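Handing you this structure, nothing more for now.
Then we have chain A:
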Amino acid sequence: GCGNGKTSGSSATKQTAFKAGEVTDVGGVDDKSFNQSAWEGLKSFAKDNNLKVGTGVKYLQSTQASDYSPNLNTMVHQNFNVVYGIGFLMQSDVQKIAEQNPKAHLGIIDAVAVDKNNKPLKNVASITFKEQQGSFLVGVVAGLTTKTNKVGFVGGINGALIKKFENGFKAGVKAVNPKADIYVQYAGAFDAPDKGAAIAQTFYTKGADIIYSAAGATGNGVFTEAKNRTKSGKKVWVIGVDKDQHDQGLPENVTLTSMVKRVDKAIYDVTKQAKAGKFPGGKVLEYGLEQNGVGIAPTTENVSKKALDAVSGYKKKIIDGSITVPTTDKEYKEYLANLK
Partner candidate 1 sequence: MSYAIEMRHIRKEFPGIVANDDITLQVEEGEIHALFGENGAGKSTLMNVLFGLYQPDQGEIYVHGKKAVIHDPNDATRLGIGMVHQHFMLIDKFTVAENIVLGKEPKKHGLLDMAKAVKIVKELSEKYGLDVDPNQKVEDITVGMQQRVEILKTLYRGSDILIFDEPTAVLTPLEIQELIVIMKRLVKEGKSIILITHKLKEIFEACDRCTVIRRGKNIDSVAISDTNPSELASMMVGRKVNVQVNDAPYEPKEKVLEVDHLTVLDSRKVNVIKELNLTVHGGEILGIAGVDGNGQTELIEAIAGLRKVKNGRIKINGQDVTNQKTRKIIEAGLGYIPEDRQKHGLVLDFSIGENMVLQTYYKKPYAQLGILQNKVITKKAKQLIQEFDVRTPSEKTLARSLSGGNQQKVIVAREVDRSPELLIAAQPTRGLDIGAIEFIHGKLIDEKKKGKAVLLVSFELDEILRLSDRIAVIYEGNIIDIVNPKETDENELGLLMAGRKKGGNQA
Partner candidate 2 sequence: MSIFEVLTIIIPSTLLTAAPLIFTSLGGVFSERSGVVNIGLEGLMSVGAFTAAISTLALEHSGFGDASPWIAILIAAIAGGLFSLIHAVVSISFRADQTVSGVALNFLAAGLTIFLVKMIYEGKGQTPYITHNIDKISIPGLSKIPFIGPIFFQQVTYTSYLAILVSVLVWFIIFKTPFGLRLRSVGEHPAAADTLGINVSRMRYIGVALSGVFGGIGGAVYLVTITSNYSVSTIAGQGFLALAALVFGKWHPIGAMGASLFFGFAQALSITSQQIPYLDRLPSVIMLTAPYVLTLIVLTGFVGRAEAPKADGVPYIKGQR
């Protein structure tokens, strides 16, 4: 196996081969969401750089929140050249380990690591995404595809992060279809497919024909419900999140499109810079449409030509700044006011 981690301190000696690692949250590396995406980034980096999976790139899974810190610490002490904490839940653990080991290089997804004075920590790369931008685009697709003029949004836990998805989506729908009704509900959990299914059932029964789910495994319930409906002859759609969820919609083919969040790409980029000795410590990297960090899924077979055209139009406007996609409820209100 790899080193026994007996070395203390954080003297990141460069004699050993380059190593990059990630600490997953309780979902593990196959959560069909960002843990998995991150791991795919590391794996493809390994492939391109002849590193061995399991030693050169490696992950440690946490089984509870209190494991984050020891897992991060273990990797740092095993002299990994860069260690990622996946998810904003690990923010404070990453900050603490970074402060204790100033020479170690860490990365954090979906959060900005700061010190006590709210200054970015010099040895942490903070990777965030403009989910609102990608969500806006799938909102455009939804707004143009709905036949009932009713669409739904299912969120995991109601918080700043998922609000970006919600408001971006709503803004996109309204941009192309101002009259559309948008139902919004949060399940209160990222791992409650039963609740996801129940919410989807409510939305579909109320007449929605497209639901965008930004709810992790809770979204699986949305898929189940959509498939059931479709099988019994009422065609409805789901919009996936994080990855291209086209396959999960099969065989009933209920995935309209997905909002992809390229955690893999970001991780790959940062790891590459780290290997080249240009670790972007202290920087806040924002991955938006411009960086291809978010966007709509490559599978577009269910999306109409018209919608695709609209998407590329809006994409340009967002990138050139002529449209600012709202992230919070307040911004969304202002955005709506401006639309009129």
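As a selection rule, all candidates are chains of the complex that A comes from, given by their letters.
The rule is short, and it goes like this: contacts are C-beta pairs under 8 Å (C-beta built on N, C-alpha and C of every residue); 3 or more make two chains touch, one makes a residue touch a chain; residues count from 1.
Model, not experiment: these values are computed from the prediction.
Visitor: All of 1 or 2 belong to the same complex as chain A; which of them touches it?
Guide: Chain A touches candidate 2; the others do not touch it here.
Visitor: Help me check something: in the complex, which residues belonging to chain A touch candidate 2?
Guide: So the residues of chain A touching candidate 2 come out as 26-31, 61, 63, 183, 185-188, 191, 193-195, 197-199, 201-203, 205-206, 217, 220-221, 223-225, 227-228, 231-232, 248, 250-251.
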